[in-house]
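Shown next, in structure tokens, is the structure this report addresses.
Apart from one protein chain that is not included, each protein chain of the complex appears where it belongs.
Think of it as A, B and C in the order they're written, each chain with its own count starting at 1.
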Amino acid sequence: MIKGYTLPRTPKGKSSLVPNPPWHYVGNVLAVEYVADQEKAAAFLPEGLKLASNQCGIYFIEWQYTSDSEEAYLDPVCSQYRETIILLSASYKDTPVAYCPFIWVDQDKSLMRGLIQGWPKQIGETWITRSYDIPSKASPLLGKGGRFGAALSVGGRRLAETKVTLIEESNSLPTPAFASAVNVRYFPELIKDKHDQPAVHQLVQLKSRNVKTSQILKGEASMEIFDHPYTELPDLKPITVVAGYRFSVALTVDDLIHLRDLR
Amino acid sequence: MIKGYTLPRTPKGKSSLVPNPPWHYVGNVLAVEYVADQEKAAAFLPEGLKLASNQCGIYFIEWQYTSDSEEAYLDPVCSQYRETIILLSASYKDTPVAYCPFIWVDQDKSLMRGLIQGWPKQIGETWITRSYDIPSKASPLLGKGGRFGAALSVGGRRLAETKVTLIEESNSLPTPAFASAVNVRYFPELIKDKHDQPAVHQLVQLKSRNVKTSQILKGEASMEIFDHPYTELPDLKPITVVAGYRFSVALTVDDLIHLRDLR
Amino acid sequence: MIKGYTLPRTPKGKSSLVPNPPWHYVGNVLAVEYVADQEKAAAFLPEGLKLASNQCGIYFIEWQYTSDSEEAYLDPVCSQYRETIILLSASYKDTPVAYCPFIWVDQDKSLMRGLIQGWPKQIGETWITRSYDIPSKASPLLGKGGRFGAALSVGGRRLAETKVTLIEESNSLPTPAFASAVNVRYFPELIKDKHDQPAVHQLVQLKSRNVKTSQILKGEASMEIFDHPYTELPDLKPITVVAGYRFSVALTVDDLIHLRDLR
Partner (left out) sequence: MIKGYTLPRTPKGKSSLVPNPPWHYVGNVLAVEYVADQEKAAAFLPEGLKLASNQCGIYFIEWQYTSDSEEAYLDPVCSQYRETIILLSASYKDTPVAYCPFIWVDQDKSLMRGLIQGWPKQIGETWITRSYDIPSKASPLLGKGGRFGAALSVGGRRLAETKVTLIEESNSLPTPAFASAVNVRYFPELIKDKHDQPAVHQLVQLKSRNVKTSQILKGEASMEIFDHPYTELPDLKPITVVAGYRFSVALTVDDLIHLRDLR
């Protein structure tokens, strides 16, 4: 009997790319609220969601992860990864929700955990300015006047970049926010003549728990999305940039809400 | 209406990590037949398969890929990847088949195509000696006396390596062979209390077509699998090494055989 | 007594990043001849060289290397690397020579061997279409009609790309050619007030030996150099593209010609 939460499933069940939930995360976030073209943004939504506003979010996050049964962060090659998330402002049955059309990570474990939650993860490289605990010309201040940059590259092409100058503390997180996003779980069929009949096609909602955030710093931002031959991300280019944010977040994932079967 | 064969699904359907089949592949292969512990090997098989022999195969492959609709190989960052495959000799209803307990690739597109076919793909780095078309001290001869090496590293740890010295032409491919392997398609559930009730759990068989192989060269080999804290691959260490092979292969994938639902 | 041809120098001298010459190389080359702005190209030349023509070359090469004392190609993580070279058509004392303003490799050993020869090497990612020995939709023909692509990315930004369609055999290599290039060896000083007084500043000429080339295939090409915030490479953008080439080359390096001290 082989076992394990994901492939590869093995005799002892200790080789799965991703172990059994719960999965615990902590990350430093640089985020930008921006406005995209309303019609183009609406076209990215799956069946069951409507566009609530043309305000979008882009999140650049430097994560550390651990499972319940092991101190994975002691072997950081297994637990650290960086991520870029694009979010749209949608509504599901008149309730505001976030929807993610694009997301990139730099690690297979994170990619697999993402697919299980319906995040449309691909591999990409995210870089984010860090703030250090001692004064240095090489570190921005984590406070008024501190300047942070972030960038996303996919396949050796730069896709997005931002610069944020912090101005003040904020009482609220950027909108849309990712902790309760609505995603599409999708697992294709390969049998001939059934390529358009996926084995899994579900509208789901994340159910993060233990969500904690640090002090939230807000400021001015610039943000660009660049042209690229193979992705429709440029259809979600910023028309105007609203604000930039810097904060830390922790959360735990071990559940999911099934909203609707889309098959 | 969003569309696409895999996530991300988008308005034009041009952003999917993996496009609609068919998928065309060509690769240079360094392979080793070896014998593992019978009892340990048997324990890796899923329900429905029996161990036919304790002869295993390890394949190191440098692939180039293209889809039907685009000359993907003109942008090789999208189409080239390297892979290491472990295969066991199994039988399904008394028919000999290969089964793959472990496989590593270095690209997300290949990882996703693999998951759809039931390959238990993870990210790892494969390196394989190349032969060049002109004489040089820096290139082995693709013929008698030519020596080739290959290695697999995962998360910065070397997991396996081989050295092969070519001796003669062979009439047959190494056994077990990957073109008609039996795999397990598996997509987990995340809803609480259903973590052990996967949404997809199927025994499937690959249905490659247009399979072509070059001249097959065979010789002596050494091969090692190293200890590693998180994978059970070392349970499939070589007891004896049978032979090494070097050849090229091309094939097309756009179908799959459903053998049994394992839920 | 520590020893070794380069740092790190150690008791046994076996840890140097680069061992004692000779160094043997073999590579597959995709190259493009193109014309750049005459005045801008001339400005890139060091003291001692004059611009001979505004014809430039860009070479994308997939190398395998070995030293004399070890079959380095059996551990290919140590011996394989990819490179992009830009060359200008210059003259030294009325003799035509090539001069390299920019070059990128993806491996430290190659970077160090390059610095010793005066190549201004930096780390970058090069991708080149491969041709395989069996027919496949995923492989171009190494002959009339075969189409090849190549690209260079640096720091996650695409810097250059080309597409070549092979038409016919050629009797000659592209011009300018790299085997006898003139380079500047340069090792800076860090002592305060001496930052502009390098410890080494020499005009040198490569002295490759055992140079062998395969059949040379020539054809049509397109080539682009993209804008980039930190490099002056875009000043060498193509005005017109002359021709594309595909061939293999082998050579040995263990000597250098000192032309002039530039201090």
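Please note the rule applied: contacts are C-beta pairs under 8 Å (C-beta built on N, C-alpha and C of every residue); 3 or more make two chains touch, one makes a residue touch a chain.
Bear in mind the structure is a predicted one, so any value in this text is a computation, not a measurement.
Among A:53, A:66, A:91 or A:180, the one in contact with the hidden chain is A:66. Here one chain is not drawn; of C:25, C:59, C:73 or C:102, the residue touching it is C:102.
Note that of B:40, B:157, B:195 or B:260, the residue touching the chain absent from this view is B:157. Within chain C, the residues in touch with the undisplayed chain are 1-2, 5-12, 14-15, 17, 20-21, 40, 43-47, 75, 77-78, 101-103, 107-108, 111, 115-118, 120-123, 155-156, 184-188, 190-192, 195, 199-200, 229-233, 235, 253-258.
Residues 125, 127, 151, 153, 155-158 are the ones on chain B that touch the missing chain.
Residues of chain A in contact with the chain left out of this view: 24-28, 62, 64-66, 68, 71-77, 79-80, 125, 127-130, 132-140, 147-151, 153, 161, 163, 212-214, 248-250, 252.
We take it that only the chains that are shown with their structure count from here on.
Although chain A and chain C share one sequence, what matters here is the overlap of their interface residues, and that overlap exceeds half of the numbers used.
Here the chain at the heart of the structure, going by C-alpha means, is B. Computed centre separation for the pair chain B/chain C is 34 angstrom, with centres defined by C-alpha atoms.
Between the Cα centres of chain A and chain C there is a gap of 39 Å. Annotation for chain C: residues touching 2 or more other chains are 125, 127, 151, 153.
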